[in-house]
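Have a look at this one.
Only one protein chain is missing from this complex, and each of the others stays in its spot.
And now, chain A:
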């Protein structure tokens, strides 16, 4: 199967030659490779320096043609404007901008780089309502990606609604 063959190669590369701060625990990965846990370190020099995070990857049978589900799990979910307290990440390469040339490694590096560019530890503005109403699968969320802010679509709709009513947000 194409998905397993490719994941096997990715796993091998990540175990043999891992980038700094990224470590996959191969023993935790089941036989069919469809679920991985990757340990990610906050980058030195960033406000997450010294923190340890864990990313969970879930691969469907159409991987790499379809993106994996990627969420933060475990005791330490980074406090970041694009990371919800339930671990969901608002990052366009995980949905709209996915490409089969991306990989577990490049996704991890993108997430670390997203964390590193942050100056202030803050949750997304719509965190409370999102974690109450979202699907378990972050790919089912309709994300709106625009520069610094990140909203799921229901929140955006309500924002637009408020501004059309003359309420400043």
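Quick note on the criterion: a contact is a pair of C-beta atoms (placed from the backbone, for glycine too) under 8 Å apart; a residue touches a chain by one contact, two chains touch by 3 or more; residues count from 1.
Keep in mind that, in the parts below, contacts and distances are computed from a predicted model.
> Out of "RING-type domain-containing protein", "Bardet-Biedl syndrome 8", "F-actin-capping protein subunit alpha" or "V-type proton ATPase subunit a", which one is the UniProt protein name for the chain not included here?
According to UniProt, the chain not displayed is called "RING-type domain-containing protein".
> Looking at the whole complex, which of A:64, A:87 or A:124 touches the chain that is not displayed?
Of the candidates A:64, A:87 or A:124, A:64 is in touch with the missing chain.
> Out of A:2, A:15, A:73 or A:128, which touches the unshown chain?
For the chain that is not drawn, the touching residue is A:2.
> Which residue numbers on chain A touch the omitted chain?
For chain A, the residues touching the absent chain are 2, 5-6, 9-10, 62, 64-67, 95-101, 103, 139.
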